[in-house]
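The complex is shown incomplete by one protein chain, all other protein chains being positioned as in the whole.
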Amino acid sequence: MRLRHLLFYATLFIAAHAHALSADEVKGIIFGETDTRVEALNKAALTADEKTVAFIQALSDDAVKTSGDKVFVVKDDKAFDPVTGAEQPLPQDAEDVINPNMMRSELDNALAALKLLSKDEQLRREAIKTLGSDSDEARLPLIEKAWAAETVPALKDQLEMMRAAILLGSSDRAKRLEAAGLLSASKNPATKTVLIERLGTELDADVKVALQAALAKVEASLAWGDKLGAIFSGISLGSILLLVALGLAITYGLMGVINMAHGELMMIGAYATYVVQGLFQKYLPGAFDWYLLAAVPVAFLASALMGAVLERSVIRFLYGRPLETLLATWGISLMLQQLVRSIFGAQNVGVENPVWMSGGVQVLGNLSLPYNRLVIIGFAIAVLLGMGWLIGRTRLGLFVRGVTQNRPIASCMGVNTARIDTYAFALGSGIAGLAGCALSQVGNVGPDLGQGYIVDAFMVVVLGGVGQLAGTVYAAMGLGILNKFLEGWTGAVLAKIAVLVIIIIFIQKRPQGIFAMKGRSAEA
Amino acid sequence: MSTPFPTINDSLLAEQGTDLAPKVPAQARPPAPSSPGRVELPGKGPLLTRSGWSAFVIALIVVCAVAPVLNLWVPEGHALHLSTYAVALLGKIMCYAICALAMDLIWGYTGILSLGHGVFFALGGYTMGMYLMRQIGADGNYKSNLPDFMVFLDWKELPWHWTFSDSFVATLILIVAVPGIVAFVFGYFAFRSRIKGVYFSIITQAMTFAAMLLFFRNETGFGGNNGFTDFKRILDIPIATPSMRMTLFVMTGLTLLGFFLFAKWLVGSKFGRVLQAIRDAETRVMFSGYSPLGYKLTIWVISAVMCGVAGALYVPQVGIINPGEMSPANSIEIAIWAAVGGRASLIGPIVGAFIVNGAKSWLTVAYPEFWLYFLGALFIGVTLFLPNGVVGLVKKLRKGAEQ
Amino acid sequence: MTPDLLEEGARRVQEHQALVERQNNTASGGRNASTGRIATPGEVDVTHGRILYLQDVSVSFDGFKAINKLSLDIAPGELRCIIGPNGAGKTTMMDIITGKTRPDEGTVFFGSTIDLLRHKEADIAQLGIGRKFQKPTVFEQLTVFENLELALKTNKGVKASMFFRLDSLQSDRLAEILVTIHLADSVNRLAGNLSHGQKQWLEIGMLLMQDPKLLLLDEPVAGMTDEETARTAELFLTLKGKHSLMVVEHDMSFIRTISEIVTVLCDGSVLAQGTLDQVQADERVIEVYLGR
Amino acid sequence: AEDTIKVGILHSLSGTMAISETVLKDTVLMAIDEINAKGGVMGKKLEPVVVDPASNWPLFAEKTKQLLGQDKVSVIFGCWTSVSRKSVLPVVEEMNGLLFYPVQYEGEELSKNVFYTGAAPNQQAIPAVDYLMSKAGGGAKRWVLLGTDYVYPRTTNKILRAYLKSKGVADKDIDEKYTPFGHSDYQTIVADVKKFSQGGKTAVVSTINGDSNVPFYKELGNAGLKAKDVPVVAFSVGEEELRGVDTKPLVGHLAAWNYFMSIKNPTNTEFIKKWSDYAKAKGIAGHKDKPLTNDPMEATYIGINMWKQAVEKAKSTDTDKVIAAMAGQTFKAPSGILSKMDEKNHHLHKSVFIGEIKADGQFNVVWKTPGPVKAKPWSPYIEGNASKPDEPVKGMSVVKK
């Protein structure tokens, strides 16, 4: 796809003194130590023509192979000579050209630099973003040229910043001072790096002061992003805890089943997602990006079905004996784990984020909200609302609550308790499956998936107050934000310990959870 | 008994004989109770029944005499030889059985499900482990008087909490005191705040989880994830000798039997019945004039100390203690042993510990890839078909046989 | 053979009835002139003639005032009947006295020295206030015998319980109460398997074992046959004088048998107080409670 | 039976470590099949005894007792975590058994009864840091040492810190961070790394263990931290671990190992083929569809083959004789070198490779040591180690009678 675009824009920005790509240049870029390759690349880029651009692009796309000292550009299973463009047979022993990180970033930069003068605003924007932190002096003329030509104010500002960042390394004191002044308005974290680096080498006292002032300003404007970022990560963790706990809030909170297999029901949801992904890869590769939409109901149904089977075969004999449910569901969880090991293997399986869930929105210079986290937060809210509606507003919900409180009397009222129990357990399990589906987007999918979350899930449900949906929400969000707040402060290990201790202390104050049921009905 | 104020009884006795002539119309007068005048009150049962005592004595003999003879004197290869491996395994399971017994006291009899007993087990274990580490002396990798991991972490002297670790007597005291005090403090606040049911279970779980993370940290001074291993001596006697192993085994057995008798006595007393009453209706207990706090706290601490002692016996036998013992799953397992054997029966949890761990040891070798299915099925089967655990089944069968 | 408590009670009923009649004829409106205190050298100081004293007690649940500036007192040895519509706050009042519910305001004294609001449930029970719940609550997993044994008035500390043994006097008393509550042939049954009415009796039995100075009885005869109701009445009258009783009931014939003074609660405060006849004649009481 | 030689396999097949260890069990079984097909050892067939210590450390010791005492195995292949090895160590020493340990570890140990076929810190960590400091590796100036809170990361980081210091890196340019076991939310950590990296060219050395890697890498991808900005070099992430990750955002991050599946040489090709065939034939879940090999598998494979050679050389399975015969054994390793067991220190000489993650979950080798590196189990960067002998010392960890 990118190759198709290539011809389009390659014609747009041929430098005035461009000259054709030579075989030596190609060899220089391909062979040898990374540093010399980089040098050769940058040299070639300065005088790039269409072919050079195409070649650099191919190299960046890993579409270049070598055999002996011959270089081939591979396109649509055919090999071409990069210099002449003639098609050539690809030798059997052709090997990929390996581009280490450094080379890769230089390739990107070179390509971006070439795009700086593009007519397409979008391309320029991307190019500026890619070049962002690069302050290679050799690129100064190019950037100044782009700056002069730029018409979009926002981009012009950014180019100016880039220019200033490079000028910071200039030998002219006045220029450095000016650059420092300019940079103080930046909201880009990369600016901070540049300033710090310069501060390390700067000798002139005045410039130093200016640099320090600029640094302070930049840091101040970045601080906001940090704070918001911390809150966001707290909410994001909270939403995961919430998802993990919601299903349990039904099976345990409402039905009183100490469901140790809850984690494994999530695991089933996650594996269902994995299977759906596999099916899409195989049968619907074109629609692969939308596999997740199909996976959500499948995950729900898979776990719900498993939940229904468990309820029918085991759990229903144990109502009113909550502690026995602990034992039985523990057994179930062992078996389910081993089942997954037998079927899928003991190792983790890979679940990919669809493209639309990769990346994120840039809110501030140093704060970008990843799409997959945003989607999960949204998903958690949706599940919460759906469940709240189902439990609080529908007859099914009423029956579930009634049946779990007094099974024999509910049946005397004409409620088919057995069926309601099955529905309710299946619903809780299905929601666990949804949580598993969501977790597959941020973490492992493996036989241990459930074990990692079961303790947290119980903490959330209990902390919120058993049987209190609103409490579950508060507990999840509270724990999420508290955890992230402490983590920024004390490190992950101590934060986790502190959170647990806080839970213990909190329960002393509220022995029935956040949303304690008060009054007589609590005892009944 | 004399009460300082008149009781219902006194008031009746006082007027006895003065006028017993019925004044109520005949048909409304209550007839004499259907039973003869004397009401048969159940007497206080013996600590153990006759067959109970004989079983107990047999167990005692097995632990103190049969096992040592079979292990130490019957030559290897002989059909009757009890292998070192078996001794180690049985010793370990007996430690677990003590935990299960402790769990039964707090869960089966008092209705308080602790999901954090692993902590007490580990505390006892760590206390013992510290002593054993000190006994290594300068024989470690780094030839220092400090335990290896400290040398390695650049510690120059023992941290404060290791102060008494070189004294065996102090260690013995601490094995009881440390879990006891931790349990007391934790229990005091929790019970005082009237934390009950799952809320209590969850904070015990939080406690063990937090403790585990704490002990995982290298800075905490307990060897981090690796914990303590490579013990060499106990009381300056090499630990890895058959006779030492046997000694530890016998001691574990005696402890288990002793705790069993103690627990039996405890639950047979009125104290035990108050515990059960707390389990059934705590409010009623309070309105009957008992303060549940003291009762709960007492049994909680007793239970924790038992676990601590089990941990202390466990460490020299298995040769390692690490924070994994405090993982929530381990604590849940203790509850599971108790449930499998049968709660609120004392012998049940012991049987449960043997069955579950025996099955585990056997199955992990016999069916290394499938054993979890068997174990899981065992748990489900027990709950579905043996609501009172294995012991419940035995009781039922015996009842059936009698009829 | 133990003296038959019930026959004894029956005799007292008659005495009592006579007494009430006599009282109703006095000018003092039936108030028992003799608040003469029964010597109970113990903790409770009743020199001021009041064993229980509530003043301006209020409690509300989520804004709903269940008890509203309630003032009430009970003399030592008195048997006070409390009636009032459903939801008047009778049970709530008992909850407050026994420490189960904390009032928002007001004072509650046991004797003239003990501020009950400062005590926990168990302490209050130890001080000598026993309670029977509206819904019978017994230890379902224990036998009838064990239920009674636990209620027995002794040292209820942990250590004492561990080494406790029933002595013969206590056994006798236990046996006697078993007979009183008609559960003598159910000694070894689990309390959970008793019928509703049997549980009621057992709970009363436990209260008797506890031998409190003040008995709070919430609907003690609910679910009993008339015959048993009569026996309960006898029992209460036997207790009267040596113990103070506060009985909540909706059974008017029962109230009639036992009552001296009846207090009518309504909407969380006292609506009327007096002899049953007076109260029954009160228009407001008829309106909200008795019905026409 | 007497005509077989029993081989114990002590890898967790359940519990948290099953993820990594199960495949090692299969590797040993494959090697045993292969050896048996070629006539066994000294004419006797090898008989595997598989047990499952279930990721439970005391159980490792118990199972070792059983393998050595009851089953009388001649050798044990097993363990992954350090703590499991530490748990087993006293038992093998006391019962004079033989353990082959196939995983990279923190060093600081040398036992007569153990052969370490994984890397010591100087065979993995230090070369990796060297690479990142080099111009080709990006010339990192600041370092985040990120690990799971347990002994291997702690030790490795301690060594690395000392090493970095010796290279002139200031303390303020090193950030050491730990997460609890099973940590699954890396938002804060990644944000911190990002912030730290604003202070200069930064590299991350990750000793994050097992399951936490996937969430960590996913979060890296989320945060848009690209390898070219902040490269992450991991010591516990191999082909098998990447199976569970969406590798696209990870391209360019690094791992240091002594073997990569992508290494091209005939021995490796054959090794991979053997494994693929075996996985297919046995229907090993996961591997039958997508066979992968990794460093610990190679180390296991080398171990069992060297053991076989040593037994044949010693003409006995007697532990002491085999130990003696192991010294200097060589084996043509899939990594492409002639792997050699050190004459003294029970560790293999190993080449170190640095690989960059490719989009397909394999690694591009971007750097390697010129030749095999001799292991230094006692790292010179830890105080007091200088005087340690480079061989197991008799009686040191044996019970003093």
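Observations, loosely collected:
To keep things simple, chains are lettered A, B, C and D as they appear, and every chain counts its residues starting from 1.
Here is the rule we go by: a contact is a pair of C-beta atoms (placed from the backbone, for glycine too) under 8 Å apart; a residue touches a chain by one contact, two chains touch by 3 or more.
Basically, contacts and distances are computed from a predicted model.
UniProt records the chain missing from this view under the protein name "Amino acid/amide ABC transporter ATP-binding protein 2, HAAT family", selected from "Peptide/nickel transport system permease protein", "Amino acid/amide ABC transporter ATP-binding protein 2, HAAT family", "NADH-quinone oxidoreductase subunit H" or "Hydrogenase maturation factor".
One of C:E219, C:E234, C:E260 or C:D282 touches the chain omitted from the figure, and that residue is C:E219. Summary of contacts with the chain left out: across C:I96, C:L194 or C:V247, the touching residue is C:L194. Across A:S67, A:S342 or A:Q405, the residue that sits in touch with the chain not pictured is A:Q405. Residues touching the missing chain, restricted to subunit C, are 61, 64, 83-92, 134-135, 193-198, 200-201, 219, 222-228, 250-252, 288-292 (touch as defined at the top). In the full complex, the hidden chain is touched by subunit A at residues 395, 398-399, 401-402, 405-406, 408-417, 467, 517, 519-524.
We take it that only the chains that are shown with their structure count from here on.
At the far end from subunit D, in terms of centres built from Cα atoms, lies C. A separation of 67 Å divides the Cα centre of subunit A from that of subunit C.
Centre-to-centre separation of subunit C and subunit D, using mean CA positions: 76 Å. Look at where the CA atoms of subunit B average out and do the same for subunit C: the two points lie 42 Å apart.
Listed for subunit B are residues 213, 216-217, 283, 369, 372, each touching two or more other chains.
Residue positions of subunit C in touch with at least two other chains are not found.
Residue ranges of subunit B in contact with subunit D, taken from their complex: 83-85, 88-89, 92, 139, 141-142, 149, 151-154, 213, 216-218, 224-227, 229-233, 238-241, 318-320, 322, 324, 360-361, 364-365, 368-369, 371-372.
Put simply, subunit D touches subunit B in their complex at residues 13-14, 50-54, 56-59, 61-63, 65-66, 69-70, 81-83, 86-87, 89-91, 94, 108-109, 149-151, 154-155, 180-181, 382-384, 396-397, 399-401.
Touching subunit B in their complex are the following residues of subunit A: 258, 260, 314, 317-318, 321, 323-328, 330-335, 337-339, 342, 451, 455, 458-459, 462-463, 466, 493, 496-497, 500-501, 503-504, 507-509, 511-513, 523.
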